[in-house]
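A protein chain is absent from this complex, but the other protein chains hold their places.
This part shows chain A:
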Amino acid sequence: MSESNFTTKFLKLFGIDNQGHSRRDYLNIWVPLISVGLALILGMIVIAASGRNPFQAYGLLFGDSGLIPGGPAWRREFAELLIKSAMYIATGLSVALAFKGGLFNIGAEGQFWVGAIVATFFGYWSPVAHTFGAMYIALGSFGWIAQLLHGAICIIMGMLAGGAWAAVAGYLYVKRGVNIVIGTIMLNWIAWFLITSWLVIGPMTPPSQTFTSGTFYVADTAKLLRIMMPTRLNTSILLVLLAAYATWFLLYKTTIGYEIRAIGYTANIGMEAPRAQGINISRRIMQLMFLSGALAALGGTFFILGMQYQFPNTAIMGYGWTGIAIALIGQSEPMGVVLAGLFIGALRTGATSMQVANIPKTFSDIIEGMAVGFIAMQVAVRYYLVKIIQHRRARRDPPADQEAAA
């Protein structure tokens, strides 16, 4: 079939092999595309229903999203797109990796905050910050080595903390039977109140500041290196692409990845097969949650070391939830997550300039939410898609008996 061939080639471009699966598998790539398309159309209807010009709004949305080269502000917008995408891809990978093992990590949000607060701490904590500050001066023109090392320590510590936070939910799941969705939601709010109602207004605030000012700022050596002056684009996008590659490699080229997928495939039917194979399921699930949490925390460290340089005393909500949307749109494949993350990053970058047309920037949340809604209804999307395809085929080459009847 022509559709099948096209899709096979398309998937192969991204290193995904869909041979040996059922022919209907090419729908996998059309479901998220159609969902996003339908969400964009519904978004237009929402804008039109509130008496605004949807074409002008979408012109602003995509024109300033950084996706289309050209224009005076394009470099800045492109940089913003990549900075935002880096964080979303990180949380998206986190959720996607857990999905592959049959787990719904709804706690990427909390793991993101834990990573962020720990990265902040190691960014300003004087023993670390002074060491690297002295090193930076001593190394002279090789000062970037100190910057790399300090940044790496902040990121690694943040990832370890975020991973440990998620592993708590994994432990409670395998040892005490606590549903992973409920466990991670509860841990989200525990993290949220510990950070915003204690750390950020207490122990981590400079004494002279008012309690609305957030934590200490991280030392200059902890900030991520900028790679495209004069924009604030930093190394986060490179790091997250590396993380995406590592996730793909882990899933498809290692034994652990195979075992994770085996657990994921059979998660709804008791995991008998992987157990019979001798896979230590409890251990793998805890490891998987650790890795998933570490990836979400990676996004949190980008947020601090690349954008804010401190943990602000304002709500920084939504990165984890957006990560869920991205993992679903990307169909839990690392490559799909990268593409979906870039798309959502573009949407969020462009949405800020929609405010010119009196449309709040949370408009991108509406699009995301509706896309997720359609993916939740993917049974329906597939059903009508197959119907349309069959209808078209029947019209193109009508069955022989019908021809005879005619």
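We take it that a residue touches a chain if its C-beta (ideal position, glycine included) is under 8 Å from a C-beta of that chain, and two chains touch if they have at least 3 such contacts; residues count from 1.
Quick note on the criterion: contacts and distances are computed from a predicted model.
Novice: Of the candidate names "Chemotaxis protein CheC", "ABC transporter permease", "HSP20 family protein" or "Multiple sugar transport system ATP-binding protein", which one corresponds to the UniProt protein name of the undepicted chain?
Specialist: "ABC transporter permease"
Novice: Would you mind spotting which of A:181, A:241 or A:339 touches the chain that isn't drawn?
Specialist: From the options A:181, A:241 or A:339, the contact with the absent chain belongs to A:181.
Novice: Using the touch definition from the top, which of A:86, A:288, A:304 or A:325 touches the missing chain?
Specialist: A:325
Novice: Which of these, A:164, A:190 or A:267, touches the one chain of the complex that we don't see?
Specialist: Selected residue, touching the omitted chain: A:190.
Novice: Which parts of chain A face the unshown chain closely enough to count as touching?
Specialist: On the chain A side, contact with the omitted chain comes from 46, 50, 104, 106, 172, 176-179, 181-183, 185-190, 192-199, 202, 315, 318, 321-322, 324-325, 328, 358-360, 362-370, 372-373, 375-380.
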